[in-house]
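Note that one protein chain is taken out, while the other chains of the complex remain in position.
Chain nomenclature is as follows: A, B and C, assigned in order of appearance, with residue numbering initiated at 1 for each chain independently.
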Amino acid sequence: MSHNNHLLTVSDYETRSRELFPPQLFEANFSTDGGRFEANTRNIQAFNSARLRPRVLVGVGTCKVSTTVLGQNIGVPVMIAPAGVHQRAHPDGELATARAAASAGTVMVLSQHSTYTIEEVAEVATGSLWFQLYFLKDRAITERLVLRAEEAGYKALMVTVDHVGNLQSEHQIVDASWRVLSNFAGTDLEGLSASEVYHNRFEWDLNWSDLEWLRARTSLPLVVKGIQTAEDAELCREHGVNAIVVSNHGGHALPDAKGTLETLPEVVDSVRGELEVYMDGGVRRGSDVLKALALGARAVFIGRPLFWGLRVDGERGVLDVLNILRSELESTMRLCGVTNVEHVSRSLVSMPASWDPERSLVGVNGRVP
Amino acid sequence: MSHNNHLLTVSDYETRSRELFPPQLFEANFSTDGGRFEANTRNIQAFNSARLRPRVLVGVGTCKVSTTVLGQNIGVPVMIAPAGVHQRAHPDGELATARAAASAGTVMVLSQHSTYTIEEVAEVATGSLWFQLYFLKDRAITERLVLRAEEAGYKALMVTVDHVGNLQSEHQIVDASWRVLSNFAGTDLEGLSASEVYHNRFEWDLNWSDLEWLRARTSLPLVVKGIQTAEDAELCREHGVNAIVVSNHGGHALPDAKGTLETLPEVVDSVRGELEVYMDGGVRRGSDVLKALALGARAVFIGRPLFWGLRVDGERGVLDVLNILRSELESTMRLCGVTNVEHVSRSLVSMPASWDPERSLVGVNGRVP
Amino acid sequence: MSHNNHLLTVSDYETRSRELFPPQLFEANFSTDGGRFEANTRNIQAFNSARLRPRVLVGVGTCKVSTTVLGQNIGVPVMIAPAGVHQRAHPDGELATARAAASAGTVMVLSQHSTYTIEEVAEVATGSLWFQLYFLKDRAITERLVLRAEEAGYKALMVTVDHVGNLQSEHQIVDASWRVLSNFAGTDLEGLSASEVYHNRFEWDLNWSDLEWLRARTSLPLVVKGIQTAEDAELCREHGVNAIVVSNHGGHALPDAKGTLETLPEVVDSVRGELEVYMDGGVRRGSDVLKALALGARAVFIGRPLFWGLRVDGERGVLDVLNILRSELESTMRLCGVTNVEHVSRSLVSMPASWDPERSLVGVNGRVP
Partner (left out) sequence: MSHNNHLLTVSDYETRSRELFPPQLFEANFSTDGGRFEANTRNIQAFNSARLRPRVLVGVGTCKVSTTVLGQNIGVPVMIAPAGVHQRAHPDGELATARAAASAGTVMVLSQHSTYTIEEVAEVATGSLWFQLYFLKDRAITERLVLRAEEAGYKALMVTVDHVGNLQSEHQIVDASWRVLSNFAGTDLEGLSASEVYHNRFEWDLNWSDLEWLRARTSLPLVVKGIQTAEDAELCREHGVNAIVVSNHGGHALPDAKGTLETLPEVVDSVRGELEVYMDGGVRRGSDVLKALALGARAVFIGRPLFWGLRVDGERGVLDVLNILRSELESTMRLCGVTNVEHVSRSLVSMPASWDPERSLVGVNGRVP
């Protein structure tokens, strides 16, 4: 299934890309853990501490891994997370990633900070695209981005709400020589570095009325990324959000966050099926995907792995990473007696007692055990 | 008790055989853990995290370790698991193993993929033999194997149901120069490698009606190997199965499975004594055997240890491994105040709270705490 | 925010100061853990095992970190713990520390064992000072210290009650060449070493009537340092104490104590809001401060970190340490959706089940779950 006989797992791609990336760039942005990404280390530990309860003799001749997200068909429940500046990994950048996502039949979420523009990516993509944004202080630019995404045929808007602050000791390393932030051409953000935009032009002081403002500006489905509590998931539901992403920004946001798989059950219970729940953070194996689905995610996103694939082999590398995950997901489903990703129940997973929402939410908001 | 003063424990046999096997073969098939066998590492950790609660002053002058399985007497509650191609360890292959099992008074389960045929092994064996099979796509060959086993005097049929899928990154290393798959002579599987049979001729798309098909083909007791949930154990009971083996295939199947000792209590509770429960995976010491019995297993199986014994000293090595386990079991029984393997209660073991079926099954199938 | 671009975290100050201190002095007094400070290692582990539950979209344009302690305004909920002989780190000793605390707008608690006198420190301090004491056998000297502190304008008295005994294997290493114990000039303790005073002149045989004696001697608010149980916190409340410090003396007292963050919930629940609760031990990051506040502390103290700052850069170093903590606290608040340190609820923290007072106090004093 892999194009490359020597790169059989996503971890193999990580190892190989580490040899190809400039070391400082890799460590600062694309390594899985290390001291800087405590919460991402916890993401991976969470997957490793959940056990599967395999069923037998249930007829696994065909395993259906296709599903829908927001009513759109996807061939595999693994989507491309929004991530900035794909050219850090390959000259073809987001164009390559979009083509690979289309080949795999899945959604790519284009970052506001893409190296190719909203329109350039839309032109090459034959699959479904979503657009991700941060609120800018100059709300007119944000509004213009939303309109451009709609006009270019993007199918959903994802707004990232978690990155509201930055520890003094953390630094973004983005080489200014890459072609970055192309979507800001013609605005007064043109020519600024990503770091300048991030620190000076982002609107950090957000509240639910800002979300309502955005909700009123577009007819596209609205996805909120960065939810980590039952309480906020419930508020998303009340504010007409269509889907949420349980995410700690791959460990780039709050270092003290739980692993996202651990957070998933309380969030899923909270929304009562009224909106879709996705998750990201630490997905490296097909079994990780299945665990997330069993605990209530409709699909997952990958971030770092797309860069590993992109760096190793451009479009083919990204597609290979997606295919590895699909193949492993199918194998794990067969090993577990699961024939359809849309029918995976929580009883497939044996999770640590502390993840149980009934227990983890004791005392929160007046709930009692 | 050991034939060899320098090999006093099963671990000693592991260490010694590691020096004798080709390194790649050992790592790929016979090593206890390592990255490839996560679930088997968990099997061993499970034994190590259960404590015994020893009783005193109960008269342990004689300790009875003989018992019955499916009504057949065995001298020790440790049986030989089905495992393919014993000639990987010794030219005498399954003939040596069968003789050793008979000497120890226990059951050997012959693998469908034996290097000596059903009939050749039956000819030398003076003890009880069971026959293990996988469903083949060509069900006529499977049916023929069942008939041959019956005619040759095998006392039970064991069907392995867990190996339904294979991760792309896992490879079976079986040197084609060994005399393999002898049972397929005269069929169109003759001459195929084990890997070809496994990938192309196995029937993976199984369901409970296939089990009923098999149940109708034979009057032998039927044992299902590879059960890891209370739910499937209950289904086995409903389908007239005579015994089940709680097994994760020694870590060769689903890597995300629990340790089998941890799974045992929920399975045992589920079948309510109406069929026999055995287990395998990580049995290395007599105390492991006693723990499994206390948690409800009627007997255990050993897999890797038989190859270690076989490689070191052929028939005598296998017998020595069995004798070490018997001797350690007896010593541990005396140390614990247990005089009869048929009367070992769960109160002998202090297990982690998460193994308690009342707790581990919360939320599964509508059960409540 | 940091004065020094190369020292971005409190840990950086620890690392740098370790290079500057005499090794034996550092290990014996200022290192974070190591074999001698088991309980302090547990303090740090406690912070590391509590997770934060971040909220989003709550308007974090401004984060208020100022609060009050005993009705006194402080600019940041991090105070300077009482610690002896600041000249071990810098010739300016307590004078430098007091100036830094004033610049940061926080309270410094002067140790009875300061290298500069009560009056000398009061003279240079523009911020709020508290005075800490141990009971001396010669109660007249203690009474005189209290009066001097009152006259010099100190705003509260803190009495340390935990250090009642000393393991034979523990030794205080204080070089007699420093100018020490200046507050005892004119008494018969003048010229004694800290060790002599500690072992021979301290009153270890204390009970609640001694606290009442002190309570009657001063109109200043009374803070008791060294409380580690709900029971003693309740007794403090009954004896008119104004505030308590949950502390294990940074690991210098009982080695078998819990981490203080772990003890905090039972103490906070016990006092029912009738007196203020602070804590110290292992505070190294802004997120540590926020966790302590969420679990009910009104403010925290730092001990070792002040010495690290003092050694590296005198007054500027101490101020920089305080500023790093303030900056990290603000960032963490924004990342968590907290806008005011006075309104941090326990639901912000996901803590290990064993910390829950309902659970940890089962069986204590006849309480039932």
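Rule of thumb we're sticking to: contacts are C-beta pairs under 8 Å (C-beta built on N, C-alpha and C of every residue); 3 or more make two chains touch, one makes a residue touch a chain.
Values in this document were obtained by computation on a predicted structure and should not be read as measured data.
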Thinking of the complex as a whole, which visible chains are touched by the chain that is not shown?
B, C
Given the full complex, what residues of chain B touch the hidden partner chain?
1-2, 8-9, 50-62, 286-287, 291, 324, 327-328, 330-337, 346-347, 350, 352-353, 356
Per the touch rule stated above, chain C touches the missing chain via residues 161-162, 164-169, 204-208, 210-211, 224, 226-229, 231-232, 235, 253-258, 353-354, 359-360, 362-365
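Just so it is clear, only the chains that are shown with their structure count from here on.
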Can you tell me, using the touch rule above, whether these chains form a line, ring, star, complete graph or other shape?
line
Quick check on this structure: which chain has its C-alpha centroid closest to the centroid of all protein C-alpha atoms?
A
To the nearest 5 degrees, please report the angle of the rotation taking chain A's Cα atoms onto chain B.
90
Need the CA-centroid distance for the pair chain A / chain B, whole Å please.
42
When the centre of a chain is set as the mean of its C-alpha atoms, what distance in Å lies between chain B and chain C?
60
Mark out which residues of chain B touch at least two other chains, giving numbers and ranges.
none
